[in-house]
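One chain of protein is taken out of this complex; the other chains stay put.
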Amino acid sequence: MFIRFITTGGTIDKIYFDALSQFEVGESQIEHILTDGLVNFDYEIASLFRKDSLELTDDDRLQLKETIENDDARHFVISHGTDTLVETAAVLNGIPDKTIVLTGALSPARFKTTDAVFNVGMAVAAAQMAEPGVYLAISGQIFEASKVRKNRDRNRFERI
Amino acid sequence: MFIRFITTGGTIDKIYFDALSQFEVGESQIEHILTDGLVNFDYEIASLFRKDSLELTDDDRLQLKETIENDDARHFVISHGTDTLVETAAVLNGIPDKTIVLTGALSPARFKTTDAVFNVGMAVAAAQMAEPGVYLAISGQIFEASKVRKNRDRNRFERI
Amino acid sequence: MFIRFITTGGTIDKIYFDALSQFEVGESQIEHILTDGLVNFDYEIASLFRKDSLELTDDDRLQLKETIENDDARHFVISHGTDTLVETAAVLNGIPDKTIVLTGALSPARFKTTDAVFNVGMAVAAAQMAEPGVYLAISGQIFEASKVRKNRDRNRFERI
Partner (left out) sequence: MFIRFITTGGTIDKIYFDALSQFEVGESQIEHILTDGLVNFDYEIASLFRKDSLELTDDDRLQLKETIENDDARHFVISHGTDTLVETAAVLNGIPDKTIVLTGALSPARFKTTDAVFNVGMAVAAAQMAEPGVYLAISGQIFEASKVRKNRDRNRFERI
């Protein structure tokens, strides 16, 4: 099995810069998560964007879609900010013959306490098990792309 | 969705006791992992054993099997030592109408660097997605119970 | 021995709020650090402010000074943002008969990789060993209050 990882930014990769007293998207934590997870499958990681998902444009989403369509891989895990995870999933929906799982985190992977590792674990399992289609792996669940929303008040994803 | 977790011991729950300069099975880390993972589904955790999996007996495995059979739940995640994960999976194989995912860790969950969180994330995804049957979630993969072995020399699980 | 801890905010206590995509001062991490450090001495922790140190006013510093002067304790550890650590130390300098150690962190205590625990360890040692006076514990060193500056470009403290 081969999984293509594509990183786009978001909370999962956020880092704190003391000099600026600011929190920005740093380099992707996916490699560290897979190494610590002792995974035994082939993969490659491509970094496409380093953005808060609120800053992702329609053009960015089309670029992500084309990147996936033009890639020979069948199994994809996309790391992404949570605020527009659902919007990006909608754009990707319809790509044929590929299993695409979007994931992210509500708390940065660099924190001692984070949902990032758990979420990437779920995404990796879903990418190898699910039928072709687009899925979200977050809040302890695997959602189909068109049947999920972020509940901002409760800071979690829910089935609709 | 409801998932029943059953813990049996193993490396995933190991803790170091300085007084004895020894490493023993401590209380289960599953609850902490699910809390940090910000999961949003119903679950209960039952502690059945606290053993190294090399110490699990045939009777223990039958007791685990009966516990699952007598439980109304349809989705199970079992945490277990890795040395006899495959043997226990073989005993559980054949239980009808239930999706049972065994997982564990090669490095204790209490370590800074551990595969435990990633593995439980995979197991939770598999427990909700897979057809009824028995599976292993470890080494970055979801294996069917009868098609996997532990490669001790390389400290990983492989498809057979 | 008794040590009085006073927390004022700063990077050491910063937490990330996903809802706001913002990083703010959260509740103090000192209690967790002392518990994990398995310390065996008497202490109490008072929370005075929850501010970035750039937001601390002259009035705040006077309030901190009076709090220390009116306290019976002889040994103090103050957690504080790093940007104005030196300025606050200057205001406290001159309080007689008390050993006062200011510390903080360049990376939040909630991060997997942080200097917070190391710095508080240094501060606790200095608070019990040093002559009455005001000190900084950071960048692996114990500085006297009037002989230190923050080098912002190199993100560290240096003797002057």
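Each chain gets a letter, A, B and C, in the order it is written, and its residues are counted from 1.
Going forward, a residue touches a chain if its C-beta (ideal position, glycine included) is under 8 Å from a C-beta of that chain, and two chains touch if they have at least 3 such contacts.
All values derive from a computational prediction rather than experimental measurement.
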| item | value |
| --- | --- |
| Chain not shown, its touching partners among those shown | B, C |
| Chain not shown: contacting residue from C:12, C:64 or C:137 | C:137 |
| Which of B:37, B:108, B:121 or B:140 contacts the chain that the document leaves out | B:108 |
| Residue in contact with the excluded chain [from C:1, C:46, C:62 or C:160] | C:1 |
| Sites on subunit C contacted by the missing partner chain, in the whole complex | 1, 33-34, 36-41, 106-107, 113-115, 117-126, 128-130, 137, 139-142, 155-158 |
| Touching residues on subunit B - with respect to the absent chain | 11, 14, 16, 18-19, 21-23, 52, 54, 82-83, 106-108, 110-113, 152, 155 |
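We adopt the following convention: only the chains that are shown with their structure count from here on.
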| item | value |
| --- | --- |
| Chain located farthest away, centre of subunit C as origin (C-alpha) | B |
| Equivalent interface positions on subunit A and subunit B, same or different at half | same |
| Chain centre separation (subunit A, subunit C; CA means) in Å | 37 |
| Length of the line joining the C-alpha centres of subunit B and subunit C, rounded to whole Å | 43 |
| Inter-centroid spacing, subunit B versus subunit A (mean Cα positions, whole Å) | 26 |
| Junction residues of subunit C, two or more chains touched | 112 |
